[in-house]
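With one protein chain withheld, the remaining protein chains of the complex are depicted in position.
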Amino acid sequence: MSKQKTAYPVRTALVASALTLAVAGSFGAAPASARTINIMETGSSLLYPLFNIWVPAYTHSHPNVRINTQSTGSGTGISEAVSGIAQIGASDAYMSNTQIRQNPNILNIPLAISAQTVNYNIPGLNDLHLKLSGPVLAGIYDNQIQYWNAPAIQHLNPGVPLPHHRITPIHRTDGSGDTFIFTQYLSFSTPYWNSHVAYGTTVSWPAVPGSLGALGNPGMVQSVAQTPYSIAYIGVSFANEVKDAHLGTARLENRAGHFMLPTKATIMAAAARLGSKTPADERISLIFAPGAHSYPIINYEYAIVSDHQKDAEMGTAVRELLTWTINRHEGNAERYLRQVHFVALPARISALSRKQIAKIR
Amino acid sequence: MKLRPFRIALVLITSLIPLALIAILVFLGQYSWSAITFNGWHFLYGHIWNLGNLYADPIMQRGQLAPIGANYGILVFIVGTLLTSAIALLLAVPISIGVAVFLAEGLGSNLRTILSFVVELLAAVPSVVYGLWGYAVLTPLIAHSIGPDLRSTLGFLPFFAGPIGSGYGLLAASLVLALMVVPIIAATVRDALSQVPLETKEAAYALGATHFEVVRRAMLPTVRGNIIGACILGLGRALGETMAVLMVSGGALNYFPGNIYSPISTMASFIVSQLDSAMQDPTGMAVRSLAEIALILFIIAVITNIIARLLTGTSRNVSSV
Partner (left out) sequence: MSPPFKPSRMARRKWLSGAGWAFAAGSFLLVAAPLLSILYTVFRKGLSALSLNLFTHVTNGISGGLLNAITGTLVLVSGALLFAAPVGILAGIYLSEFGRSRYGQVVRFLDDVLTGVPSIVLGYFSYVTLVIGLGWQFSVLAGSITLAIMVVPYIARFTEIAFLQVPNSLREAGYALGLHERTVITRIALPLALPGIMTGVLLAIAIALGETAPLIYTAGWSNFLWNGRLIHEPIGYLTYVIWSFINQPFSSAHALAFAAAFIVILMVLVINVGLTILVKRTRPRRPGQR
């Protein structure tokens, strides 16, 4: 009967594919070692590229550890570290007091220092490094400053032929650590912004006609490149993409009133200034650091980890991995960090991180 | 009374579908309940979405623990969802019927199989890839050619006039959605057209109709029920699509679109983009409000389905000889 005729080839196809899968699976399955540890890392998309560079190097020297990484966002990283689905959550934002109260067993451990650039696209002016300040940026994103040649901007850049054209501010549509540190810069430097919008991985952006939301850092780069007279904030690990797209990079005003470009020196200057102020639980913002040479938008990249893992073996494995990442000759070495334009932890901070790592059981 | 095990088995297995939906509904309802009481009706007509200050201690407001300054309103997203789905369907339905007619009646059988793959491949493209292509190819196209062309031809209507912006916006999102919906409708209509009995076609030819008239007057009316059913499926896909829309819609927050080129946000894309941030709210109010958005989207889907059925009479009137 016709049903049997159709069933037969379907059945063979199913069996054949099942066999193929089984064979393929057996090729790749690692030799079952009783000590194979599976570590799941999830969270911040800013730390993700760096973690992905670390993984092959680490597993090369520690073949019994299998690490899976995911880029899901800081909020998910914290949430999954808390619920135990992931052993390491990555976050660009430290946990709030309320979150710590709810989860007293969670540690926030900085692994590296990242930064952020403010980029713009003004035809003809992308090679100059326009000077911008926190209050000016707040005004742009708040619809108070609408044209590039507004007095506030011209005042900071005397002699520059700014065009009379509306500014298109671009923000991130997805919740992100980049938004968190950018809005912290605006909040710390501009009281008005602090009381009306404040900071977070998502904020209630004031309505600016024509403003855009972009997805992810690549989306930000793309949007700015495609939209003349726009401005956006982009993570420093995308410096190469920014350069390829010929976007302008702004000099940002720091707390001392100087306008700095994001270089390794300026980032380290800011880190050094606030390093001594970092408390033992390492929850501190590095934004708008004091110091004449400090770059104002830098932050710690945190590993969010529970201090009690499911068993002693996992505890040891997580401790070893984290210790490796902050080691100046291993994870925190130039050869990894420079690929994402991050900066190594200062000695005092890595000592504090080591103390926290020791708490993991 | 005769026990019909076959029929009983069918009913039981079929019930898994409404069961899944009810499970999701119950989950959403129960999960978002505290948000519903916190937000009240303001949720539906407010246009500001504010997570509040997540780093200060939360306080009791309106009977629930929530961050200071938390205020959720989703009118902007409701408008975005309805506009994108409406425009997408408006574009997709005629085009899909055209494609189906072309495939079913306009080609010989070999060419038909090959070209049908083209349409089916449209369904194969992952929504993330639609988003990527959207912002790499489509949005510049809108900014430089499609937008200006539309404005010069239809610019007398205020909806098509005004600044074109960067290409990210309602038009881009609707176009991408239309492309995703076309394969669903086209495949159904093409299949249905190829099943129309020969007698119907021969009768029309005998009356002196041209080939196209046969299609238009004798075949399409008989598959009207199928077309409507497919459109409803397409509407569902348009309402629920997240990634592709997210990447080309421009992410409007707290303002309404002024014309067809304006950035917008849809409810589904908003949930995806905000889920991670919402998870940082220690009170959980933000995630529950997102669940409330999902609940409202569900209700909108129900309402649009009811309207679609009412507007078209019955839901499935396929002729079978």
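Order as written gives the chain letters A and B; numbering starts at 1 within each chain.
Quick note on the criterion: a contact is a pair of C-beta atoms (placed from the backbone, for glycine too) under 8 Å apart; a residue touches a chain by one contact, two chains touch by 3 or more.
Just so we're clear, the structure is a prediction, and the values are computed from it rather than from any experiment.
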Out of A:48, A:120, A:199 or A:233, only one touches the absent chain, namely A:48
Per the whole complex, from A:185, A:238 or A:295 the residue touching the absent chain is A:238
Residue list for chain B contacting the dropped chain reads 4, 6-7, 9-11, 13-18, 20-24, 27-28, 31, 94-99, 101-103, 106, 109, 113, 115, 117-130, 132-133, 136-138, 179, 182-184, 186-188, 191-192, 194-195, 197-199, 210-213, 215-216, 226, 229, 232-233, 235-237, 239-243, 267-268, 271-272, 275, 291, 294, 297-298, 300-302, 305, 309, 315-316, 318, 320-321
Residues of chain A touching the missing chain are 1-3, 5-6, 9-10, 13, 17, 21, 24-25, 27-30, 40, 42, 45, 48-49, 52-56, 66-72, 83, 85, 216-218, 237-238, 240-241, 339-340
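Going forward, only the chains that are shown with their structure count from here on.
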Chain A and chain B have mean C-alpha positions lying a whole-number Å distance apart equal to 33
Chain B partner, complex, touching residues on chain A are 72-76, 78-79, 93, 96-99, 102, 168, 171, 173-176, 198-207, 209-215, 219, 222-223, 226-227, 230
Residue set of chain B touching chain A in the complex reads 48-51, 53-55, 57-58, 69, 71, 131, 135-136, 139-140, 143, 163, 165-168, 246-247, 249-255, 258, 263, 265, 269, 272-280, 282-283
